[in-house]
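One structure is given below, represented as structure tokens, and several questions about it will come after.
Of the protein chains in this complex, all but one are displayed in their positions.
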Amino acid sequence: MIWLDTLVQGILLGGLYALFAAGLSLVFGIMRLVNLAHGDLIVFAAYLVLLGVTMLGLSPWIAALVAMPLMFGLGWLLQTVVLNRVLGKDILPPLLVTFGLSVALQNGLLEAFSADSRRIPAGALEGASLDLGLVTVGVMPLLTFVSAIVVIVALNGLFYHTALGRAFRATSDDAVTAGLMGIEPKRIFAIATGIAMVVVTIAALYLGMRSNFDPSIGPARLIYAFEAVIIGGLGSLWGTLAGGVIIGVAQTFGAAVNPEWQILAGHIAFLIVMLLKPRGLFPRAVD
Amino acid sequence: MLLQTHGLIANYGQFRALFGVDIAVAAGECVAIIGANGAGKSTLMRSITGVLRNDAGMVLHRGEPIGALSSAEVMQRGIAMVPEGRRLFPSLSVEENLLIGGQVRKASGPWNLEAIYDLFPILRERRRNPGTALSGGQQQMVAIGRALMSNPELLLCDEISLGLAPVVIRDIYAALPKIRAGGAAIVVVEQDIGKALAVADRVYCMMEGRVTLAAKAADVTRQQIHTAYFGEAA
Amino acid sequence: MYRLTTRTRAGTVTAIAALGLVIAGLALPAFASRGVIQDLFFILTMLTLAQIWNLLAGYGGLVSVGQQAFVGIGAYAMFAGVILLGWNPVWAIPLGGLAALVLAVPTAFFAFRLQGAYFAIGTWVIAEVTRLLVAQWKTLGGGTGTSLPREATSNILGTDLIRALFSVREAAARDILAYWLALVLVVAVTGGIYWLLRSRLGLALSAVRDNVEAARSVGVDAGRIKWAVFLIAAAATGLTGALIFLQTARISPDAAFAVTDWTAYVIFIVVIGGIGTIEGPILGVIVFFVLRSALADYGSWYLMTLGLIAIAVMLFAPKGLWGLISARSGLHLFPVRRKLVGLKIEGGN
Amino acid sequence: APAIAQGAKIRLGYVSPQTGPLAGFAESDAYNIKAFLDSDAGKNCEVIVKDSQSNPNRAAEVAKSLIVDDEINLMLVGSTPENTNPVATTCEAEGMPVISTTAPWQPWFIGQQGNPGDPSSWKPFDFAFHYFWGLEDIIAVYTGMWKQLDTNGKVGGLFPNDADGNAWGDPKNGLKPGLEAAGFSLTDPGRYQNLSDDFTAQVNAFKAANAEIVTGVVIPPDFTTFWNQARQQGFKPKAVTVAKAILFPQSVETLGDAGHNLSSEVWWSASHPFKSSITGQSSAELAADFTAKTKRPWTQPIGFSHSLFEVAANVMGRVSDPTDAEAIAAAIAATDMSTVVGKVAWNGVGVPPFAAKNVCKTPLVGGQWRKKDGGGFDLVIVENANAPEIPTAGKMEALA
Partner (left out) sequence: MILRLENVSKSFGALKVTDAVTVSVPRGEALGIIGPNGAGKSTLFNLITGNVLANEGRIEFLGRDVTRAPAMERVRMGVGRSFQIPQPFEGLTVFENLLTAAAFGRGGREADMVDACARILEDTELLKKANVVAGSLSLLDRKRLELARALATGPELLLLDEIAGGLTEGECRALVETIRDIHARGTTIIWIEHVLHALTSVVERLLVLDFGRVIGVGAPDEIMASKEVREIYLGLEV
């Protein structure tokens, strides 16, 4: 009983991690970009949604919808103005640039919003639950998980069934040859980062409704997101979901043994997967 | 002239690979470029298509300089390339590999999926396979088909017979006249002189980053080629 | 008839200057205020970490984001030596190096299975795991952390001598001792790296970095070299960590395993200064220190500036500041080129 | 003449987390320092503030630089053990007198010992002095509040693996023995890491133990996560009395309706019947003035931040040589004064012998957040058995 509950809650938690990771997966998968600012961008988006709620009086859902195009534009700009110029075989320049961005973003947010812990109000939904007989699950975690699946189905559809997705995959395989097909890799990268930022907004919405956030909490979640992406395998979106779920379940089971083991268990699950499959569970044929 | 280069110079870092190359291709023409390993043939192709930044000299398309354009922009002007080593996209199926060739530039012309499947019927059977699961020859067919999908005015083929069985080479070479019939000019880069001369109207021979021979294919003698290849007669 | 030399005029001048600097550095406590000594301690320890990371990433191609694991474990081992074994802190420092070395073995075993970005993230996760495990070490305070007991800090080997020598207070004597140790460490690490680069191993490292396949084909054991570099780097990082926290006298998992302090800033220093050179980290640490001194009182604006500078340097001087300088001037203060000298040979550096 | 009346300015060092996650504790610093410097007592003082960036490494470092570079005469520090402990350790090692507050004394005192697990190894400090309250006060206040309700006496505890959590959750020196002595039983599932995203294990443990009360020392994001999950998973305690998470009105507001009737200890409030020794303001006046000047609601740390400067002024008024660290330490030890947070005197009252020299306790009461009609929350004092001079304004209410 308790174990079933632990499992279910772990899977739902995995949905949250998958949401954190989906945008990262897209960017990491397409351009091998290790974006250390991903967590801070989520926090940034959460503040954007919060502004929509508090200043414009919108419902969180509408506020997130409004924030999405803004975040898309931001991602586009970020990629065009900064990241495209540092992408290359060497992973260090983007690492340092996104670290710089992370530090600048955190402290910019601190200046703008203070260190107060904030939250996106979700009203009655916050405590609402669904009794499924054997287990009781929160409506919000369920919604998070469903959203993660929707996001991944949508991204997968985009990735595998549209011309844009074809261009994404081709560029990711071989940017030079993609150029010979008339595709501008830099433009593709900018679109990809824009889309990743839309996903980031969705992640931000759920992060902000689930618990408090302040300018400093971004990096804490970043590592789970990376783990989920890597466990899943480069470029595999379902793999990312699986990765998120593995970490989530490992965490809840670790916690059930002793809360001291909660976070540790997630990391250890990652290490075990890496030992057994260094390229992740669902690696691409070639990368 | 459809395409011209003037004094083209290209470097890899500190290493100079092209030392002022002049070639010209007229509309509808078939030109062969031959030369030993490392002569700079692929480098010339890369410089024309904007994959490699040329450091000096000019590339002209219908008289307009295109040397500063990105490879995507060059391609959108109707210059498609079959790159050395085929370079199919491993995460794309055969059909997707073909589709992506005509995704950005969609000029009207004889080439579409069906036409390509008719040209290389084996590809129709393998359309759902990942591109890289095919044999080398089949991959080469996909690479050619992919380049044709945009109905280019000029098709650059870099060593399309490399590493292929003679039979396959025959099939692929048999396709070239059909492609010309569709209206495209063709540049073939080849090491196999016989094959190259058989299809080409004119031939350039390169050595160490320079053009050492430019002649009509019909007129060229083995001795001329040998001199152009190796510097002096054996 | 033929001879091999690595000597250049700039190199000789640097060597003499460095020797002079080290001697001056050793004598400095006689003249300098405690503030200067402490600033130098900070600079020297950060420089040590930067040189080590530069060895890993710049020469060995191992971009680790988990060096804080070795700083932290080294520091904790030192505390364990002092608190649990009752050792004198100075003797407990080598224990820090040893602990880091031991931790490096499983870390390398695991991380070397991963490449590039995976390697970076793998090392980060291992550092997190180490932090979380250490946070469960109740006898050293768990997540709370712990402080060096007073009787340990007031009885550090050699401080009596220093007090007598410079007639300073006990706390100042401790600073001087730590500063000397940091000086010795930075000289040993920088000198060691310089020596390494001029030894066979240096050739092998460059070869592996330039072309692994070709390196194997001339007999270079790429795997063993990576192991060697990683283990050496870990041990030296552990020593540095122990020294840093001897000076702080207080430790907690969050402080000892801080990815920002011990890895991110270190990467910043190396990359801003110029990766893959010995000069780069030296220049980088000076830039970092100046920025910090000038701006640290501006709170979040300081960090924002730091972040923006990192971005700007990567966009406009991807080889770092030393890269800019040496490209213009052709200057190499620490020449590692082996030149063949003899008849009929042209070509300079 | 006392140092404070001499020509040379007295240099006070102050390490505070102006940025980073702990910045909320430091929000009244500028206000309080200005008030202090404008007062008579502050005329001859200089306050040098350094930002610890909420980072313990940085806190130790700036403490050192205050001592060495700025040559301060006295160090002041507050805002949780993450900030006080590195600073106090540095000062102790440097022989610099330090007055510290805003951290329960156990994590401060025991947390700075080499081996916190071994009481026989604990040593008093020569230069570090702390005033605040301790876990024994928390126990008295919390159990006092819970006894006002009708519960089964079963309590679930949330203690993270940080300085506070380890001190509160310690089976020997933490809440457990005291709660048991007062007739409550504590279920402690174990230390979790801060910023955990899931509290199912705790919720299940509390449900299994049939707990009707939840307590702990939780950072705000974790509490929100816990409290949402608890409600989602059908766990409905009668009382939730936690420290830290609902310290600031902003944190309570983020909980919305779910913040109503959550309870917490209160160390200072606008209704504390104490007066500032430097400005003469009452607690209410101090709070009102702060709100007027900064447009922010009052918070508990304001009083303590203010009182640090009161104590500093008082101490420096009793020493003649501001550079004599031993004399200053002796003066701190001899302090006996009233501040806006109550009486401060290191006389060992209510403190175990091992810490008696360095720790002084200020009064503690219990309060409950009540939703106001017009929105927002009021902190209503509901329990004052330990400090009857602080009036209550209501009775403890069970959670709906």
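Each chain gets a letter, A, B, C and D, in the order it is written, and its residues are counted from 1.
Criterion: a contact is a pair of C-beta atoms (placed from the backbone, for glycine too) under 8 Å apart; a residue touches a chain by one contact, two chains touch by 3 or more.
Small disclaimer: the values here were computed from a predicted structure and weren't measured.
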{"item": "Chains shown that the absent chain touches, full complex", "value": "B, C"}
{"item": "Contact with the hidden chain (one of C:209, C:292 or C:319)", "value": "C:209"}
{"item": "From C:163, C:319 or C:339, residue that would touch the chain that is not displayed", "value": "C:339"}
{"item": "Positions on chain B where the hidden chain makes contact", "value": "13-17, 36-39, 132-133, 135-136, 161-166, 191-192, 194-195, 207-208, 230-234"}
{"item": "For chain C, residues in touch with the removed chain", "value": "1-4, 200, 203-204, 206-207, 209-211, 213-222, 337-340, 342, 344-349"}
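Everything below uses one rule, namely that only the chains that are shown with their structure count from here on.
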{"item": "Steps needed, at fewest, to go from chain B to chain C via touching chains", "value": "2"}
{"item": "Greatest separation from chain D - chain, by CA centre", "value": "B"}
{"item": "Centre-most chain, if every chain is reduced to its averaged C-alpha atoms", "value": "A"}
{"item": "Between chain A and chain D, centroid-to-centroid distance (C-alpha), Å", "value": "36"}
{"item": "Geometric centre distance via CA averages, chain B-chain A, whole Å", "value": "42"}
{"item": "Euclidean distance of C-alpha centroids - chain B vs chain D, Å", "value": "76"}
{"item": "Residues of chain C engaged with two or more neighbouring chains", "value": "132, 136, 300, 303"}
{"item": "Junction residues of chain B, two or more chains touched", "value": "none"}
{"item": "Chains that touch, pairwise", "value": "A-B, A-C, A-D, C-D"}
{"item": "Complex interface listing, chain A residues touching chain C", "value": "28, 32, 34, 82, 85-86, 91-93, 95-97, 99-108, 110-111, 219, 223, 226-227, 230, 260, 263-264, 267-268, 270-271, 274-275, 278"}
{"item": "Residues of chain A defined as touching chain B within the complex", "value": "163, 166-167, 169-170, 172-174, 176-185, 235, 284-286"}
{"item": "Chain C residues within the chain A interface of the complex", "value": "57, 63, 65, 110, 113-114, 116-118, 120-122, 124-126, 128-129, 132-133, 136, 259, 264, 267-268, 271, 275, 300-301, 303-304, 306-311, 314-315, 318"}
